[in-house]
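Heads up, the thing below is written out as structure tokens.
Showing subunit A:
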Amino acid sequence: MKLVKSTIKTILILLPFYIQQPVFADDGVTNNSNKIIRLATTTSTDNSGLLAYLLPTFEQTSGYRVHIIAVGTGKALRMGRDGDADVLLVHAPAAEMKFVNAGFGEKRYPVMVNDFVLVGPLSNPANIKIDSEISYALQQIADHKSIFISRGDNSGTHKKELSLWKTKNNYHKSKAYREVGQGMGKVLQMAAELDAYTLTDRGTWLAFQAKTPLKILNEGDPKLFNPYHIIAVNPERYSNINYPGAKALISWITSNDAQTLIGQFTVNNNLLFKPSANETQLTSQLVKETGGQ
Partner candidate 1 sequence: MKTDIYNTHINFSDIRKRFGQKQILDNSEIEITSGKCILLCGKNGSGKTTFLRIIAGLETPDSGFVNTGLGKYHWKKCRQQLRNSVVYLHQQPYMFEGDVISNLNFSLDNKLKQKQRLQRIRSALEWAGLESIAENSAKTLSGGELQRVAITRAWLRNPKILLLDEPVTNMDYESRLRTIDLLLNLKQQGVALVVSSHDPVHFEALTDNWLQLSEGRLSDYTSSENITPIHYKKYIYEHTY
Partner candidate 2 sequence: MDDSTSITLEAIHLLFSGDTELWAIIGVSFQVSTTAILISVPPALIIAFILAYADFPGRRLLISIFNTLLAVPAVVIGLTFYLLLSRQGILGDWRLLFTQSAMVMGQAALSFPILVAMGHAAFQAIDKRAWETARTLGANRIRAFYTVMKEARFGLLAALFSAYGRIIAEVGASMMLGGNILNYTRNIPTAIALETSKGEFSQGIALGLVLIILAFTLNTFLQYFQGKGHLSN
């Protein structure tokens, strides 16, 4: 019985990764019909269920169809650069700015903010306090040589994590610090198996919470805030970009209606995102604080 249960559990955990496969099939297919918008976004955004909740409204009112390509931020930006996507919804401020400054994308529009949390085993070997500063919590992990699973995939979460470490000892080169190069769900799974700590976005966390023995051990530091931006790919670089579609999506998602919807979105009865389209100042300030990279 236990095996059956865990089989189902594992299949459930793994399911999202396989369900993604058909989405990849759209990758690189150039669609001449300008009714289709190719949105490259991060796995964490897609996993949270926000887009499935939000986009049907847009598709109905605008007549566009949105193809979601859920990949790591690094790949998403690359796709934008290569003209394989029309519009990007990502959360890696420093990389985004570089992307826009290099002329690959048009302009960054703030969409929403959520936050990251530090999760780990119930036993909490590094003795982390829930309300301490995140840098201090990470320092404790390094001091105790506890296992930390890093995304290691250049994703927004990975970049965020790297920006938070202040440790100067050799922890990152030790066997306790493990770069695994996998998606957030898989990383949470590995952390649970290995009694390890990891940094996760709250969206994925809420989706996995019920299936994992891990607990939130630190949250709330402003440095853990995570701003999302939407960027249209520069139409001057590629003629087959659906630029009107991208603009339509951007103006809709930053509109008051969509922003209200975002603010009402819940996962397991928890609000997940704070709309930020009208708080340009706040987000730019956040970017400065967290430094991206």
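Candidate entries met the following condition: all candidates are chains of the complex that A comes from, given by their letters.
Just so we're on the same page, contacts are C-beta pairs under 8 Å (C-beta built on N, C-alpha and C of every residue); 3 or more make two chains touch, one makes a residue touch a chain; residues count from 1.
These numbers come from a predicted model, not from an experiment.
*Asks:* Out of 1 or 2, which chain touches subunit A when the complex is considered as a whole?
*Replies:* My answer, from the options 1 or 2, is 2.
*Asks:* Mind listing the subunit A positions that touch candidate 2 in their complex?
*Replies:* Residues 2-3, 5-7, 9-10, 14, 71-72, 74-79, 152-154, 175, 178-182, 186, 190, 192-194 of subunit A touch candidate 2 in their complex.
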